[in-house]
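Note that this complex is displayed minus one protein chain, with the remaining chains in position.
And then chain A:
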Amino acid sequence: MPHIWVVILSFSILPAAVICAARYNTMLRTYYPFAYLTWLSLVNEVISVFSTAYSGSNAVNNNLYILAEWLLVVWLMHNWFMKRKRKIFYIITGALLALVWLADTFFIGSIHRFNSIFRICYSLAIAFMAIDQFNALIVMGRHRLATNARFLICCGLIFYFVYKAILEVLFMLDLSDSAHFQRIIFQAMAYINVICNLIYTIASLCIPTKQRFTLPYL
């Protein structure tokens, strides 16, 4: 697949970001982190295009983006759960992995490189959290799942981060000798990203709106 296609496919987050922007004032506050996530992802893609063109690497902005992505997903999950214990768990996990990011970016690795430790940890953590949320909705949910924004976002997160976790582990194993195999698994990531962004687009259309305190008179 030519590089230009990879770049075009990476902008598939655009519809979700636009819908979130259009619906921002009416959507439930609990979904704000998701809106920020779509915008941030779009901004990161734009910066990546320029940084790759001018400096040859998008590692710096990507390293910053994954930290923001992690914190936004944790904030989103934290908003979705009602129980205090679970909320505290998310805050602690979020902070702990942020520390891992610090260590991985500044002490073990470098901000100018794609560091694997945090990427593996946060992909695994998000995948586990999304699976947990997904199961909670399947068993306890009272709304139709096909149009449930929470459920759709979880589907996207599971799909993307399960693959990303596997990919990062393989990246850590250093498959540079088998370039063809490496190319295939990285190209598959581009397609998975498109599918997930499509799911996010549907999810952003399904995000529930704020309830008015009183109904308008006629």
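Rule of thumb we're sticking to: a residue touches a chain if its C-beta (ideal position, glycine included) is under 8 Å from a C-beta of that chain, and two chains touch if they have at least 3 such contacts; residues count from 1.
Keep in mind that, in the parts below, contacts and distances are computed from a predicted model.
Looking at the choices "Oxygen sensor histidine kinase NreB", "3-oxoacyl-ACP synthase", "Maltose/maltodextrin transport system permease protein MalG" or "ABC transporter", the name in the UniProt record of the chain not drawn here is "Oxygen sensor histidine kinase NreB".
The residue from A:64, A:98, A:111 or A:170 that touches the chain not shown here is A:170.
In the full complex, the hidden chain is touched by chain A at residues 127-128, 131-132, 135-136, 138-140, 162, 165-166, 169-170, 173, 175, 177-178, 181.
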